[in-house]
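To start, I am sharing the structure in question, which I have written as structure tokens.
All protein chains of the complex are present and in place, except for one that has been dropped.
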Amino acid sequence: MNEIIGLFFITVGLFFDFFGCLGLVRLPDVYNRLQASTKSVTLGTCSILFGLFLFKGFTAAGIKALLGILFLILTAPVAAHALSRSAHKMGVGLCKESVCDEYAKEKK
Amino acid sequence: MKRLRWLIGLLAIIIILGMVIYYPFESLLEWQSEFLKRSFSVLFLCAVFCLWRIFRGPTAADRAVAIDILGILILGFCAILGIPTGRDWYIDIGIAWALQSFISTLALAKYMEGRNFDE
Partner (left out) sequence: MRKSRIILFFLAFLVWTLLGWPVDFQHLLVGILIACLVAFITGDMFVKRPHVFKSLKRYLWFLYYIPVFIWECIKANFDVAYRVGHPDLPIKPGIVKVKTDLKSDTALTFLANSITLTPGTMSVDVDSENGFLYVHWISVQDQDVEKATRIIVKRFEDILKKVFE
């Protein structure tokens, strides 16, 4: 039974991973790509790791998978934050559909 | 016209995904192992998208984003690889890789911003 639920979680994770990477290709500028891909790939990979935990139970690999989930949720947003800030300071503009940019006003 | 092209593209992707995942299963255990082996193909497709963005990306920031995402995907690879082979140490490799990729992303971000690494 655990294995069936684990397979379900892995399938959901693959689905989200796929949409995150599709967003990396389709969306128009750095910030949108970063946003879509960080969210989807983080939760997708967490879901895959949880599926692994359900397969393995409380063994070495299962506990490491839980630690991996914790680590991923703590670090992936920090990496996204650093990348977006450095992209803005580097001078990468927003795409032409954008409505407003308060951060550029603040820098002047 | 645009909608038609989008529909054709989405249909093609769904057919590829279906061919990748679908397998006529005789027994449940056989099917699980085969499904897990085939699910690598989906992750390979995602990795190819990332590599395409690294190849095409108009600015350096796009490439850094794609490298970051690729590092997280490899953790998923290692996690799935541990199940059908039955070896526990793949997840160790995955966690070490994700840690390294996080630190290198932070270093890359600081470098693009034009700051010193010491700060």
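By letter and in written order, the chains are A and B; residue numbering begins at 1 in each of them.
Just so it is clear, a residue touches a chain if its C-beta (ideal position, glycine included) is under 8 Å from a C-beta of that chain, and two chains touch if they have at least 3 such contacts.
Here the structure is a predicted model, which means the values were calculated and not measured.
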item	value
Interface with the unshown chain - residue positions in chain A	15-16, 19-20, 22-23, 26-29, 31-32, 34-36, 38-40, 42-44, 58-60, 63-64, 66-67, 73-74, 77-78, 80-81, 84-85, 88, 94-95, 97-104, 106
Chain B, residues in touch with the chain not shown (by the definition above)	2-3, 6-7, 10
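Following the convention adopted for this analysis, only the chains that are shown with their structure count from here on.
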item	value
For chain A paired with chain B, centre-to-centre distance based on mean C-alpha positions, whole Å	11
Contacting residues of chain A [partner chain B, same complex]	3, 7, 10-11, 13-14, 17-18, 20-22, 24-25, 30, 33-34, 37-38, 41-42, 44-45, 48-49, 51-52, 55-56, 59-61, 64-65, 67-68, 71-72, 75-76, 78-80, 82-83, 85-87, 89-90, 92
Partner chain A, residues of chain B touching it in the complex	17, 32, 35-36, 39, 42-43, 45-47, 49-50, 52-53, 59-62, 64-66, 68-69, 72-73, 75-76, 79-80, 82-83, 88, 91-92, 94-95, 98-99, 102, 105-106, 108-110, 112-114
